[in-house]
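Selected chains only, in their assembly positions.
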């Protein structure tokens, strides 16, 4: 089963928890065992597995990436002024593959699935979810 | 086929080679061609493909991440004092997907599969291995 999750982002840099959407899609698929591929369709966005107890780790991810990849100093800024957003997306990566165990994603207690926005806000960010059964 | 590898970690930060476990599981699965998804179940651990000729690259990975992501300066430290561990895990990523070629992982001579521990020691770290056949 393949579906596209669409979300709106309201910040230039931010993490958006999409776990409940992925949980619903797996339940709908009726796949008991397998994998789910979660893919950020956009070269200034990424997928990260991370804790969501509160906002602290999400804020720290944004702070770290701002420190490692400051804006305004990249060759690509002459085109779009978003060189840092592309670099953050490339470093974190567009895809994560998560096991499906007993009709649910095999996350630990503290693992959630996030879309990382690095060039928002955007009216529409697409995440492609593909569920593959292990037969 | 889906199985969970369980390992004990004895350091706060360390890489643990799980290649032989993955090789055994693929052999047991009798899958000739396909993919194997390797997933670290824990938001302060990750999976990395890396060389294992000796300890040097593993030590360098730990040194690099300590330099890029120093401990003790993160908002999340007010909760658990392990903000750096979450950031390292998010940067490296929880999953790698490796091709299966002729009943074996399609690694190069120098590629091995590692669990990266960033918040150990732990009595029990789980790695979920899912093998999908290409039919």
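Order of writing sets the chain letters: A and B. Residues in each chain are counted from 1.
In the analysis below, a residue touches a chain if its C-beta (ideal position, glycine included) is under 8 Å from a C-beta of that chain, and two chains touch if they have at least 3 such contacts.
None of these values were measured; they are calculated from a predicted model.
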>> Assuming all chains share one sequence, and 2 are in place here, what does the full complex add up to?
In response: 3
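Note that in this section only the chains that are shown with their structure count from here on.
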> What is the distance in Å between the mean C-alpha positions of subunit A and subunit B?
Replying inline: 20
>> Quick check on the complex: what are the subunit B residues that touch subunit A?
In response: 1-2, 37, 39, 41-43, 68-69, 74-76, 78-79, 83, 86-87, 89-91, 93-95, 97, 126, 128, 130-133
> Which bits of subunit A are touching subunit B when the two form their complex?
Replying inline: 33-35, 48-51, 53-54, 56-57, 59-61, 63-64, 68, 91-93, 96-101, 106-108, 110-111, 132, 134-135
